[in-house]
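Of the protein chains in this complex, all but one are displayed in their positions.
Chains: A and B, in written order; residue numbering restarts at 1 for each.
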Amino acid sequence: MKMHNFSPVDGLLRDNTVLSAGMVISPIIICGNNLQNAVALIYAFSIITLFSVALASFVPQKLPYAAKIIAYAIISSAIFIPVKILTEQIYPQCSESIGIYFPLLAVNSLIVYQTEVRFFKMRKLKMISSLVFYILGFDFVILLVGFIRELLAYGTIYNHVVNMDSIISGIGAPFGGFILLGLLCGIFRKLRTIASSGNDSDSEVK
Amino acid sequence: MLINKAKKERFVWLDITITLAALQLMAYFYYGLHTVVTAFACVAFSFVCEYISVRLSNKKFTADNLTCVSDGLIISLMMPAGIDYKIPVMACIFANVVGKNIFGGRKNIIFSPAAVGYLFALTSWKDKLNMYPLPFARIGIREQAKELAVSASYTFNTTGKLSLSDYDILLGNFCGGVGTVSILLLLISAVILLFRRDISLGAFVGAVAGNVFMSVVCPVTSDISDTLKYVFTTNMTLFATIFIISDIRTTPHKSYYSFYYGLFTALISYALLLTTGIENLSVIIAVLLTPLALALKKLEDKIKYLKSTETIVETVKQNNELSEEIAADISVENDDISEIASDAIKEINEISGNNVSAVSFEAAQIGEGDISENA
Partner (left out) sequence: MFIITQLITQLCANIIFSQALGTSTIIIAARNKKNLAFAACTIMLFTTAGSSLAYFADKVISSENQNWLMLCYVSIIALLYVCALTLLWLINKNIFNKAKLYIHISAFNCAVAGSMLMAHNKAVGMHIFYNYFKSGLEAGIGFLLASLILTAAYKNLNSSKVPASFRGFPAMLVYIGIISMALYALK
């Protein structure tokens, strides 16, 4: 992730949580093989990350580094408790479909590492807007991966059967997740390079 | 030198393609036109994928890039006859794009592309890949195999028994991948490719040695010779040993190091064959042990580098010793000269008793002059 010229919308595309920085990969690879799981992951990740980072921003910055890291992890795992109780009431299939990856979202790299490196160097309002875009960036990728994998591996879209000629079941397996994500990362980087070179030439013209 | 190397790469591809074409001909004889169309489709899609990938990475498409054709042919020969065309085609696309060109193409090959393509097909369409038509079931271009049976490998792995005559084994008259059962042709191909140095001798010998060792130590059947026979002829062992395990693009360059890669592949495949009974383990283990091949390559490079630095250090040492010897010789010569000079002074002193100081000064000057000349 680049450390200069922070823009709140960077997290959505330019510095995407998954495609650019390689964070929060495991739930996408294992659970992101259909849209239903993708939606469950979006719900869990968005709530836990948003509230955890927002609350963690009140941790005094003068504390030693190790103490701050511990505080962030404990805050996010404490946030997980009400989120889980709430989830069991309003979205019961969420915990079932994503299994151990639901509690593991509490120690995701965006909360543990990026808070200190990026978010807490901003002002509160800018931090929240930037965080929202980072979360949206993750949501976009998980939706895309879930859609592609469900369509190719099972021939369905959100459990609705689509008239597919042939099904590639391997895409739904963990290795399919690794390879698809690797391909998407490469394509994303290529597009970003093209876009940035386009911007450079535009600025040169101006 | 460079031209020779480039030529060699092309000739390797040509030799391998010729042997694969011979296997393809045999497959046509047994299963009909369907196998030929499958091979053409594989070659065509591999070529297109390679061409697009090379162009996208702003490189020139040369004759060396045609290795993709042999990869396509290997994939088509590992498939059962009469398989849906889409499966080998997708395997070829995957092999060329994911298994090869993402890592930088032919100059930075990590995995054997054909093995990666086959594994992709195996994991995605397992049921279709492990059922084979019987030999001489001639399948037309638009037809699909009607009567399917399990392979000879499956029977051997699960029961430990197989009743095939040597004649049938040599000619490939049993169920299996279209090009992997023609044992006689495969043996001839192995000999040709080994003599032409198109495949890695070390890896080939290692794989054969590993299988022989395991067959002797823990035979599958009661008879060791039967075990040896069936271990090499079933489960694509011979085919994979020649075209995947001994692929010079993935194995270490020196036979000494590639031997271990072949040996470990064979040992692990055999051990898993006994415990799990999974078919075509050689191909799977060859991919799984790629990190070992990479580590051996690295070790090879390191030892090469250490050897070259050692020779440099030795040469420098020898030069130093030589220069020291020369310096010592010079000092000995100087001592001799100074001794002669002092003797001369003594003699002069004895001859002319009164003019000692003046003459000795001159003699000393002559001596110094000689020394500087010698130096």
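By definition in this document, contacts are C-beta pairs under 8 Å (C-beta built on N, C-alpha and C of every residue); 3 or more make two chains touch, one makes a residue touch a chain.
Bear in mind the structure is a predicted one, so any value in this text is a computation, not a measurement.
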Touching residue (missing chain; options A:Val9, A:Leu50, A:Val112 or A:Ile128):
A:Val112
Which residue of B:Trp13, B:Tyr31, B:Tyr85 or B:Phe111 touches the chain not shown here
B:Phe111
Touching the hidden chain in the full complex, which residues of subunit B are there? Just list them.
56-57, 98-99, 101-105, 107-108, 110-111, 116, 119-120, 122-123, 218, 267-268, 271-272, 274-276, 278, 284-285, 287-288, 290-292, 294-295, 298
Write the list of subunit A residues that the hidden chain touches.
22-26, 29-30, 65-66, 69-70, 73-74, 76-78, 80-81, 84-85, 100, 103-104, 106-109, 112-113, 170, 173-179, 181-183, 185-187, 189-190, 193
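Everything below uses one rule, namely that only the chains that are shown with their structure count from here on.
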Please give the residue numbers of subunit A that touch subunit B in the complex, ascending.
165-166, 168-171, 173, 175, 179, 182-183, 186
Which residues, counting only subunit B, touch subunit A once they are in their complex?
84, 86, 90, 98, 102, 120, 123-125
